[in-house]
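Could you have a look at this structure, given as structure tokens, before my questions?
For this depiction, one protein chain was excluded, whereas all remaining protein chains were kept in their positions.
What follows is chain A.
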Amino acid sequence: MTVIAVVSAGLSQPSSTRLLADRLAEAAGRHLAGPAENTEIRVVELRGLAVDIANNLVTGFPSPALKEALETVERADGLIAVTPIFTASYSGLFKSFFDVLDNTALQGTPVLIAATGGTARHSLALEHALRPMFTYLRAVVVPTAVYAASEDWGATSGDGLASRVDRAAGELAALLSRTPPKRPAEEPLIPFEQQLAALRPFTTG
């Protein structure tokens, strides 16, 4: 069973960010080998967690609902992360969610990044903002990032949005098929003798 978490930071209802997220998730499922029931898509909508995310920034711990969302992302084999572009970058809500996520949670996890915006002029925000953020988190970001401007929703197929969605989803699926499934995270226990011994080598004498 391959689990893909989908994080959508769309704010309106209905949201084109969520629409893009759903299309990417559907395409990724299609590209993954084997029967469809072997892929599980778990969607995390950040809008309903906005206050909880802000509270976590203030108190340092997540509410039960936010904890569940963070664990969904942490345990997933792959991630599709979609944000609207606000003021030339990811939305603050999107960034804040990844700020409260443990900074090792996405280590080695294949991630597909995508964004929506009013015009295509902001598409490089994916490369300038999202990609470095996930690189910092040591995720493996697929080469194709998908940007959907308003006009893309009315474009003909061909080299339009549909083919970019398909290419990015194919890249994610290919990465996922080569990545071993995630095991439930366990806190590593370092025996105390080993902790003490680790201090010895860098003694300068």
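Methods note: contacts are C-beta pairs under 8 Å (C-beta built on N, C-alpha and C of every residue); 3 or more make two chains touch, one makes a residue touch a chain; residues count from 1.
Keep in mind that, in the parts below, contacts and distances are computed from a predicted model.
Not shown: a single chain whose UniProt protein name, out of "Amino acid ABC transporter membrane protein 2, PAAT family", "Phosphate import ATP-binding protein PstB", "LLM class flavin-dependent oxidoreductase" or "Glutathione transport system permease protein GsiD", is "LLM class flavin-dependent oxidoreductase". Although one chain is not drawn, the whole complex shows that of A:Pro14, A:Pro35, A:Gly154 or A:Pro191 it is A:Pro191 that touches it.
Contact with the chain not shown here comes from a single listed residue; of A:Pro64, A:Pro143 or A:Pro181, that residue is A:Pro64. Contact between chain A and the absent chain runs through residues 54-55, 58-61, 63-64, 187, 189-192, 195-196, 198-199, 202-205.
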